[in-house]
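What you see is the complex with one protein chain gone and the rest in place.
Going by the order they are written in, the chains are A, B and C; count residues from 1 in each one.
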Amino acid sequence: MSEPAVGKAEGTLSFTDIEATICHIAHIIEEDKLYFVQMAGAPLFALLLAKRLRAPGVGYVVEEGAVAPNPIFPLPRMMLGASRSHYRAVAWTSMNMVDAHAALGFMDYGLLAALQIDQFGNFNSTFIGGTYDHPERRFGGPGGANEIASQCWRTLIMTKQQKRKFVHKLDFMSSPGYLDGTPGARERVGLPSGTGPYRVITEDAMFGFDDETRQMRLIGLAPWATLEGVLAEMEFEPLIADKLERMKAPSEEELNIIRAEIDPGGFSTSRGKWMTVDAATGLRAG
Amino acid sequence: MSEPAVGKAEGTLSFTDIEATICHIAHIIEEDKLYFVQMAGAPLFALLLAKRLRAPGVGYVVEEGAVAPNPIFPLPRMMLGASRSHYRAVAWTSMNMVDAHAALGFMDYGLLAALQIDQFGNFNSTFIGGTYDHPERRFGGPGGANEIASQCWRTLIMTKQQKRKFVHKLDFMSSPGYLDGTPGARERVGLPSGTGPYRVITEDAMFGFDDETRQMRLIGLAPWATLEGVLAEMEFEPLIADKLERMKAPSEEELNIIRAEIDPGGFSTSRGKWMTVDAATGLRAG
Amino acid sequence: MTVIASGKGEFLPPDPDGFRAYVRDHKERRLVNKVITAQEAVSRYVSDGDYVAYDQNIAVRGPASLFREIIRQRKRDLWLAAKFTWTDVSLLVAGGCVSRVDVGWMESGPVINRAVKEGRLKLIEWSNGALAYRLLAGSLGVPYLPMRYLGGTDTFEQSGAKLTEDPYTGRRVCLVPALYPDVALVHVHQCDVHGNARVFGAGVSPLEMAMCSKKVIISTEEIIEPEEIRRQPQRTTIPYYFVDAVVHAPFGSYPGSTPGLYGADLEHWLEFAAAQVQNKTDEYLEKWVHSMASHEEMLEKRVGEQKLAMMRQSETVREGYYE
Partner (left out) sequence: MTVIASGKGEFLPPDPDGFRAYVRDHKERRLVNKVITAQEAVSRYVSDGDYVAYDQNIAVRGPASLFREIIRQRKRDLWLAAKFTWTDVSLLVAGGCVSRVDVGWMESGPVINRAVKEGRLKLIEWSNGALAYRLLAGSLGVPYLPMRYLGGTDTFEQSGAKLTEDPYTGRRVCLVPALYPDVALVHVHQCDVHGNARVFGAGVSPLEMAMCSKKVIISTEEIIEPEEIRRQPQRTTIPYYFVDAVVHAPFGSYPGSTPGLYGADLEHWLEFAAAQVQNKTDEYLEKWVHSMASHEEMLEKRVGEQKLAMMRQSETVREGYYE
């Protein structure tokens, strides 16, 4: 069940970690770029939030072949490939077709979610614990993430700010970041040159990558987050930007749109960790 | 200008060599097979004649992607890809699509025309005389013949019964027959196994190929044709079947359909060598 | 054009010439009536051990009635291509039908996890796109296609992909083997009795799959006249000669939606989800599959006209599909 956007206490906002991440991503969506968004769920919600609020003309494709749709809000709960999410696209095509659009370099940004990520932006969506043949917990697989992360110019990856997510060594590398970080590592395995992860976004922070060493670098903090808090939730230590950007907090308007129009019923977004912040300062009020 | 089907003398029929060949091919079209027919012109006319007269359900594709059309007769003079020739197809697709249908083995017969052919059924549609860089006369190129002759199970090739057509050595091998005739020759250069030329059809004769040596074999003669006459119009000597089939002569009905419905104005079919035969016996009456 | 690295995943060996020979000997070229029941279609065209591909998933325009018929007939040892799927793989695994899955994406809950742990289910890694691309390769009649992803990952290692040097540029490129499934299942909006099928809306790879599968079963919401197909040739998704069987199946993607016609039944999924968590999928299958003789009986006795009417009402968009 979703909580009201305006929290229990006067002047506070309550939201889940997933909702916070969705808002952070929505803030960096650029209207003059093309996006390839993986399946339904939080990555698509982030793009739709930006499209709904401030970038109505932004173009995106989804794996099952809809090109630049204008979805009808509110979306149905099972929106994957449904008529309301493909509404008023400029073209209805197929998976091979949109993957080819990405192969040709038309997709500026890939937008997707990861279970686990390492310091070079490689990520896992296959299994956690155990071995490939005897996994402790098997997940759904890379889906479209491998082709998106390989072929779009820049990849935006969302995950949670948890130690088990930012790991020294992935249980399984489902999709490529900068691989071992050496120059030309992606090109040596056949991936298009000049591509790679661009931002990693969590509820608390935003990361980029060093142009030379390809290591992950902390570049922004949510208003309620601290450097120490973020580092405590990472197995590896990232580079840290000279000047950390102070990210914006989710707004009441954004949260209302997520809950009433994009993910009515909170099917995906309400299943996270809740936090409450001061609406004016974004500082934790819990 | 086309001549009337019923010739000058009572009880005779006059037609061109091309018209005769079209009728010969039409007689061997099988309604339960699929055909890949090269461009507009005589090969397509032959299929349409069979479809119009006795095999209305026969399916065929053309290079520009129409699948199993039911053309409107009379056809327009420039019928290539025109609306009347693609009428009531089951699908309108593209060149790569129908080529893929052939690659997958769905096309039983390819049907096309050649400028020059050798004893293994290799053929030329590129140039005659001189060298590749300095041709005496340059022609249009293979068009779709290479993919058709490579990928359909059986190829039907029409040409004229002339010494310069049946040659020891092609000026240029545009499209493959059995290559050098050795076992596995086609497979060694990447062509699908079990494919190759099946019949060569001229105004005077029909040829098959030996299963072992892959050499061309004369198997049928038009009523007006003689063994000696046919051999005199070939540079190489073909194998000769033990029992030569006596082919049927064009009928008045067939000629009328060609001239009035399939090629009105005789744009393609009237530009040949005329002959006149006795309508009852098919023997030359000229 | 050296092979630099090869994944170690098992894959159905591509055999373009073998596929061609099958087509030559078994595929009907004539325009004949192919309408049969789901029972006949699955009995005749799905065999134990077959590699089965299908388009879309149990959420949207999946061949759900055919999934249930496969479970009802207790087909065994199937190898599934799970690209862009959902709970459909779990359903077929719960039904005891599956021994191997080529993974793009699938819902991976208790049923899958249990089957993997107990060694009943072997998974092989690809991605949604790689599986669709393998079908594209199959649809072109070639043994493989080059592509620009998979390389460098553990996914590559657990797949059947290869890393090679491109003889044209000298640069590196991955190859994936073409996929020629034994069976394709495609649920469509409209189809004529000959198998000329129309899919409305975006899709995954219905055409590619129908082209490169040995046996193709179409289930269709509606059977339309052949003359209607010929009046709008551009709307045909799959031409007749690829198709072996046409099954008339209104609400054939139940509990999923068919865009333009009806929405999904969310309650049904919650029921399956609960059955998974409570380890009661046998009871779920007994109720929805085994105790029912057919899709029609299930719709009548288990779903009911009232729910079907609600599903129809919940689809408010016809534009682009039927208009």
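FYI, a contact is a pair of C-beta atoms (placed from the backbone, for glycine too) under 8 Å apart; a residue touches a chain by one contact, two chains touch by 3 or more.
Every value quoted in this text rests on a predicted model; they were computed, and no experiment measured them.
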Sole contact to the chain not displayed, among A:11, A:105, A:129 or A:183: A:105
Of B:16, B:119, B:175 or B:215, the one touching the omitted chain in the full complex: B:175
Interface with the undisplayed chain - residues on chain A: 31-34, 57, 59, 66-70, 86, 88-92, 100-106, 108, 151, 153, 192-194
For chain B, residues in touch with the removed chain: 39, 62-66, 72, 76-78, 80-84, 86-89, 92-96, 99, 103, 122, 126, 132, 134-135, 137-147, 150-151, 170, 172-176, 179, 185-192
For chain C, the residues touching the chain missing from this view: 1-3, 13-17, 140-148, 162, 164, 166-169, 171, 173, 175, 177-178, 200-202, 231-235, 319-320, 323
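Keep this in mind: only the chains that are shown with their structure count from here on.
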Topology of the chain contact graph, where touching chains are joined (line, ring, star, complete, other): line
Separation of mean Cα positions, chain C and chain A [Å, integer]: 29
Intercentroid distance (Cα basis), chain B paired with chain A, Å: 60
Residue list for chain A, restricted to those that touch at least two other chains: none
Sequence positions of chain C contacting 2 or more other chains: none
